[in-house]
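Right, I'll just put the structure down here and ask away after.
Just one protein chain is left out here, and the rest sit where they should.
Up next is chain A:
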């Protein structure tokens, strides 16, 4: 066994991460919960890898008061490519765990994954900014200086609605996978040092 070969523990971690990423394809990544006095039951937007779901029609109906554009899955190229990207990471993880069992590949996978995470969040913020600021000037409710950008993560009051943006199941799996890969990287690095 060469010093750069992945340990059995790390191979298992990477394989589990790969399998977990397949699950992400079918569950929501992110959710924005909305609460207002008239909606004690709450409204929710759910971002799946391939669509927006939840109370989309009701939220679109309410957003017309402030002149926000209506939300449609088709308007986001992200929902077309995200499933492929996730599949790519899942397959790559399995490949690293099964065939490409070297530290270099692991490090490569981890780096790509982190970069993807950052790009994805930046993209998400960009959309939130755009929808929150690009308002119809003829809208019925026009509060000077007010924008309606939901928080990237956490809570924010937007007029009568409280918006609470948090990862959903898929998002949490993503975070755990990221951490899992990080652990594997660290363990493998220590393992390599021992050999020297």
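As a working rule, a contact is a pair of C-beta atoms (placed from the backbone, for glycine too) under 8 Å apart; a residue touches a chain by one contact, two chains touch by 3 or more; residues count from 1.
To be clear about the criterion, contacts and distances are computed from a predicted model.
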Among "Endospore germination permease", "Cytochrome aa3 subunit 3", "ABC transporter domain-containing protein" or "Nitrous-oxide reductase", UniProt-listed name of the chain not shown: "Nitrous-oxide reductase"
Candidate in contact with the missing chain, chosen from A:60, A:87 or A:149: A:60
Interface residues of chain A (partner: the chain not displayed): 41, 57-58, 60-61, 63-65, 70, 72, 140-141
